[in-house]
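A protein chain is absent from this complex, but the other protein chains hold their places.
Then we have subunit A:
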Amino acid sequence: MNQYIPKGTAKVSARGLDVFYGDKQALHHIDLDIAAGEVTALIGPSGCGKSTFLRCINRMNDLVEGARVSGTLTLDGNDIHDRRLDVVQLRARVGMVFQKPNPFPKSIYENVAYGPRIHGLARDRAELDEIVMNSLEKAGLLAEVESRLSESGTSLSGGQQQRLCIARAIAVNPEVILMDEPCSALDPIATAKVEELIDELRDNYTIVIVTHSMQQAARVSQRTAFFHLGKLIEVGGTEEIFTNPCEPLTQGYITGRFG
């Protein structure tokens, strides 16, 4: 089983996707559909290509010297690698949360306001305030930071910083949110909060999350895709993958025999 067509409409769809870094092939012929309104978890051992796949969706791989892509990858049926596509526009539709919290060295308010400002989403200060408050609220951070919006974003704790980064991504009102191991730098309590948040966000956004924690994938996702050595081994409903995987490789990985 090397591909999976979800019942709903596919938000992101890869067909025969190959990615090369210089001479090294990082992804081999990936066919994968990501359904709208679901959390899809990408799991697999380090270097298996799951982050590479994630970073293709908002073309962050463009920043990597010598990266080449072939095959097709579409967002709502439009080719992401089309020459005529505006990368800046794409990244406004596909937000990203990184492994390490990376708030800008600006105030908490300005961190969230940054995206709306550069995309001109607010006509005046009141609208901007509303977007910022809304996003902080959705990210579950508002109550903690309401009284100190003008303090530096770097003054927050690690978990708060990560939720600030999620608020920052939400503020642009994206359709898809990519999360690259968002909890790997957080303690268990902060991780629980972020996972709770991911679950709430599922209703409004399509979420793709790369994670090293099998428990996390099981807790937050509806679909799970298992990558190994640049190949997509298996994809299916999360419960199915974790209880009754088809492939022996998947079985081996989730039971901790390797990886």
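Definition applied: a residue touches a chain if its C-beta (ideal position, glycine included) is under 8 Å from a C-beta of that chain, and two chains touch if they have at least 3 such contacts; residues count from 1.
In this section, contacts and distances are computed from a predicted model.
The chain not displayed here is annotated in its UniProt record as "Phosphate transport system permease protein", chosen from "Phosphate transport system permease protein", "Cysteine desulfurase", "PadR family transcriptional regulator" or "Chemotaxis protein CheA".
Only one residue in the set A:Arg15, A:His29, A:His81 or A:Lys106 touches the chain that does not appear here, and it is A:Lys106.
One of A:Gly44, A:Gly95 or A:Pro182 touches the chain omitted from the figure, and that residue is A:Gly95.
Among A:Asn58, A:Thr206 or A:Thr224, only A:Asn58 touches the chain that is left out of the view. Residues of subunit A in contact with the chain left out of this view: 58, 60, 63, 65, 88-92, 95-96, 98, 100, 102-106, 114-115, 118-119, 154, 165, 168-169, 172.
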